[in-house]
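The structure that follows is given in the form of structure tokens.
Note that one protein chain of the assembly has been removed; the remaining protein chains are unaltered in position.
Naming follows writing order (A, B, C and D), and every chain is counted from residue 1.
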Amino acid sequence: MILSQQTLGIRAEQILEAQDLTKMFGGVKAQDKISFAIEKGIVCGLIGPNGAGKTTLFNMITGIYRPDAGKVVFNGKDIRKMPVHRLVKAGVARTFQHVELFSSMTLLENIMVGMHVRTKAGFWAAVTRIPAMKKEERQSRRRAEELLEFTDLAADAHKMAGDLPAGRQKTAQIARALASEPLLLLLDEPAAGLNPVETHALGKLIQKIKQSGITMMLVEHDMSLVMGISDKVVVLDQGKKLAEGTPRQIQRNEAVMSAYLGNG
Amino acid sequence: MQEIVQYLFSGITTGAVYAVIAVGLSMLYSSTELINFAHGEFVMIGALAMVTLWVRLGLPLPVAVAGAVAAGCMLGLVFERFAIRTARNPEPITLIIITVGAGIFLKGAAMIVWGKDPFSMPSFSSHESIEIFGAALLPQSIWIVTAALVLAGGIHLFLKKTITGKAMVACAVNKKAAWLSGIPSEKMGVLAFGISAGCGAVAGIFIAPITMSSYDMGTILGLKGFCAAMIGGLGSLWGAFAGGLLLGILESLGAGLISSGLKDAIAFVLLLLILYIRPGGLFAAKEAKRF
Amino acid sequence: MLKIKNLRCCYGNIAVVHTVSLSVRQGELISIIGANGAGKSTLLAAVCGLLKNWSGEIEFKGHALKGMSAPAIVRQGISMVPEGRQIFSPLSVMDNLKMGAYTRFRREGKIRVAQDLDRVVQMFPILKERSAQLAGTLSGGEQQMLAIGRALMAHPTLLVLDEPSMGLAPKIVEMIFSTIQDLSQSGVTILLVEQNARAALKISDRGYVLETGKMVLQGSADELLVDDDVKRAYLGKDYGDFLDERNQ
Amino acid sequence: ADVYKIGGIFSVTGRASFLGDPEKKTMEMMVEQINAAGGIDGHMLEAVIYDSEGDPAKAVSAVNKLIHKDQVIAIIGPSTTPTTLAIVNFTKRAKVPLISCAAGIKITTPVDPWVFKTAQSDLLAVAAVYQQMKTAGIKKIGILTVSNAYGESGKKQLLSQAEEFGIQVILNESFGAKDTDTTPQLAKIKAAGPDAIVCWGTNPGPAVVAKNAKQLKIDIPLYQSHGVGSPKFIELAQDAANGNILPTGKILVTSLLDDSDPQKKVLEDYQKAYENKYSGNVSGFGGYAFDAVNLLAGALKGSGGDKEKIRDNLEATKNYVGATGEFNFTTQDHNGLSPAAFVMVEIQNGTWTLLK
Partner (left out) sequence: MTDKNKYLWIEYLIFACAVSTFGLVTENTYYLQIMTFIGINTLLGLGLNMLMGYTGQVSLGHAAFYGIGAYTTAILSGTYGLNPWLALVCAVAAAVLIAFVVGLPTLRLSGYYLAMGTLGFGMIINIVIREWDNVTGGASGFVGIPVLEAGSIVFMSGASYYFLVWGIVLAAMIICRRLLASRTGRALRAIHDGENAAVAIGINTHLLKLEIFMFSAALGAVAGFLYAHFVLFISPESFGFMFSIKIVTMVVIGGMASVWGALLGAAVLTLLPEVLHGFAEYEMIIFGLILMLVMIFMPQGLTQGIMDMIRTARRAKA
């Protein structure tokens, strides 16, 4: 299926460019002059010890935190001052490290909410139920069903999102993020809480998403997944960029090994 | 000039009343994340119990005060046990309506016990007002300000420095985790309600001499206390204190300098402006949630 | 030490755990593995008193736990690291740890608690560094460490861990597993739920496999590690699998 | 003969319960008395009384219940001006005679054929106060009114009649009915330097004002309204009540009245009956209901329960001597009282003394 209509219209070669991003929390420097770039269509792994600043980096790219210094360029535009909803519309979507589904809505509705930025019907359309609104509603529903099919969640479509087991919720987050037809999808530890078999299925899913042209950033502590699926890996440690390169290069990097992987 | 000082004195007195009430509310919020809309009714109970014990029965002042506080605490405990705890999987708004119902109930009960007429009560200490810069200050005002300070400070220390206090806060923020740490959240709830209701009663006791006490005095006081607690920032005891004083002073200056008919409106406009600038109140708690 | 017989757990009217029996002996390290939604967390919640809606028997040190509240169970010596971020967000890291020892302050006094506090922050130095930070603003992994630290502060005789390695960096995971092993060796009985089944079974004495609410398999850890079904369902393929596919 | 059903709506609870409570009790007592004496033309009376809680919406639902469900032939009450105004549209429409116990002048001006009232209008109360001031040589006053219907209506009268009596209002301030402190307003008035202060409110507010005035050592006369005319005021304000001057119906000072006063006997009887039946002192407010029931009873005579007739009889009532004063209804005047309904009293040593 076509996951995102927009992928065809990407202008920049590098979909995301971060320059000297810096963020302080009180005395802690959570981000210290981070710079990197991501080419379109790749999967970029982002790894580093706990508290290295990975989630913070995501929060800055998605407009939830504003960087203290530096800038973020997405698809050729400086997005530092964009409000979050405009950013999502421009094509940035994410999942959360701690699941943030709308727990009293069904899974299907969760996905449909995810399409908010791609749909238009407003107050009057809803009240008068004009044909265009009905059509849009039908289309959203169909697309949501397709997405659930795509992510292998169709069986749970009418369950309350809050009642699903932790692992399903993680996948559901991805489906919801896809609903906004992103160009860039940020995944924060999607495999945490999944067993190896499930993780493997997740890897497959990520590959399918990649094939449809969506660029991804992946924060993950499961090395077999990250190394197996990424085209490029960025390593953070204590708010600094420690290394950047192909999975093979990173695996051979002594500094990374000692800071992160341990001797295992 | 002399008037301005007078407005300030008056503002501080009313403000301290609001502050004591706000402290009770804020304390309960810190330890249960609940706003008790019946809090004003505990203030009323404190004041009316004082009327009975001190004025009617003629008990010595300290005994009467202790008795009235005990009455407030007891009611708080009963309320917690029978209304709050029995509620099945309560959402905050549900609990709020329960407290609203309890407020109406207490008001109705007080009306039957004490009747509909207001009562007055003599001051705790000498009658004469003290003159400063030509403005009059009531001795009772000093009592109230002291009570507000002691309560705010005491409860602040209790919540921030003692293990029991911290455990109460822990229960409020995450009941499941509190259970898993072995904190008996039910006991904590009882304690929180007891202390908070006691604070309410103390407020009633101290303000009874300067105002009239009647079964329906609580609602408006509770409301003002709520506003004060919000302005100060929920959960901060110093915030509650400051918020109360600020509200009182604004009202009094508004009445004196602009228009007494609009005084409440003036105070509320300013309070809203403060909230717009500092959405979490003056002493806003640090944001503790993130993605 | 812990005996579960014919346990059945429900949410509303839906049973998610059916007739599960299991036993843990003094000093053992037991793993429970199973797919997403198998009911592992539910089972643990029942043991710790978080879930009320269950039938069957749970016995700890010979006492039936039915009807006991969670705090009472903690006082019996069971301590749990729950799933997800169950920390006290607006309290500081240090206060979170102290809360873990809540029941011990009166019984054992401040000094004993302080000693344990030292031990825990030595185990997780980052917690010491962040001791004044509000727990809710910690990174995901830091919060997980905090939750483990807090459970240890209770000095449990039975430690129940629900996916302790979730969200932790490989190096820390390794450290956690070796800590669990150490604890086990020092005599603490441990009940462990893990997605990282291989690592879990490697340090365990015995294991149980839970599938859609039923106990389908049990045995010594070594047996399970080589069991074909288990391998296929929970241990997964190995490292570099995707790489190969991509290179095709 | 069948019973005559008459309705009552009073603020038995809520802010104005000090009005509604004695009114309700009085009405019940009076109906009992009338029935004990054999009823009216052989018809027993039945009183159906609802509590408006001082809330206009509640009063409306009560009046509808009275008119349509209980089908009463006349209604007494409500106790306050807003609740009365809220229900008059319904009584007019249903053509049910209404005898209100509220003070507001809006109720009977303009006169509506179906609406009467027994409480003295604040018009008369203000006139009485100003008359007294004139004799005392007071020229400049500051006024302090409670911010509800009662205070607002008083303020309007105070402002509009001042000129007539050669009095200048130099400052007008207000206070909330539940305010715990009024020193800012008093300090402001004090600074403006008037000859006297007029406070217009109902308990407990004016007691707070009196206390605050004493604390601020304001030594000019403090006038109160008839709204505090009950022993409760002295109890609340304690020694701060001394020296306060107020207009009141004669009921408060029955024992001080001249024996020649035609009201004296009526008042003594009412007082005795009320105090025998209920614990607690009689207040002037119950008197409004006392008069309303008596007026209605008079009008019921010979009416045969016909509402039109009752109304006509009411309007024709002349020289009825009641607790509040002497009533003389005309087509132009549905309150029917004269300034003589008020006397001025001063509080001295905790009791009332008549001012001449």
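Here is the rule we use: a contact is a pair of C-beta atoms (placed from the backbone, for glycine too) under 8 Å apart; a residue touches a chain by one contact, two chains touch by 3 or more.
Bear in mind the structure is a predicted one, so any value in this text is a computation, not a measurement.
Although it is not drawn here, the omitted chain touches the following shown chains in the complete assembly: A, B, D. When you scan A:Arg66, A:Arg129 or A:Arg252 for touch with the missing chain, the hit is A:Arg129. The residue touching the chain not shown here, chosen from D:Ser121, D:Ser147, D:Asn172 or D:Ser230, is D:Ser147.
Of A:Thr62, A:Asn75, A:Gln97 or A:Gln169, it is A:Thr62 that touches the chain left out of the display. Among A:Ile42, A:Ala121 or A:Ala201, only A:Ala121 touches the chain that is left out of the view. Although one chain is hidden here, its contacts on chain D can still be listed: residues 12-13, 50-51, 54-58, 60-62, 64-65, 67-69, 81-82, 85-86, 88-90, 93, 104, 106, 147-149, 151-153. For chain A, the residues touching the chain absent from view are 62, 64, 83-85, 87-89, 93-94, 96, 100-106, 109, 112-117, 119, 121-123, 125-127, 129, 133, 136-137, 140-141, 176-177, 180.
Residues of chain B that touch the chain left out of view are 29, 35, 37, 83, 86-91, 93-95, 97-98, 100-109, 111-112, 219, 223, 226-227, 230-231, 234, 259, 261-262, 264-265, 268-269, 271-272, 275-276, 279-281, 289, 291.
Operating definition for what follows: only the chains that are shown with their structure count from here on.
The chain with its CA mean position farthest from that of chain C is D.
Of all chain pairs, the one linked by the most C-beta contacts is A-C.
If you average the CA atoms of chain B and of chain D, the two centres end up 36 Å from each other. Centroid to centroid, with C-alpha atoms defining each point, chain B and chain C lie 43 Å apart. Chain centres here are Cα means. That of chain C falls 75 Å from that of chain D. Of all residues in chain A, those that touch two or more other chains are 55, 97-98.
Within chain D, contacts with two or more other chains are made by no residue at all.
Of all the residues in chain C, the ones that touch chain B in their complex are 48-50, 69-71, 74-75, 79-80, 82, 86-91, 95, 98-100, 102-103, 105, 134-137, 150-151, 154. Those residues of chain A whose C-beta lies close enough to touch chain C in the complex are 25-26, 28, 48-52, 54-56, 97-98, 163-168, 189, 192-200, 203, 207, 221, 223-225, 227-229, 247, 259-264. Residues of chain B that touch chain D in their complex: 2-3, 6-7, 9-11, 13-14, 17, 111, 116-120, 122, 129, 135-136, 138, 207, 210-212, 214, 216-217, 220-221, 252-253, 255-256, 260-261, 263-264.
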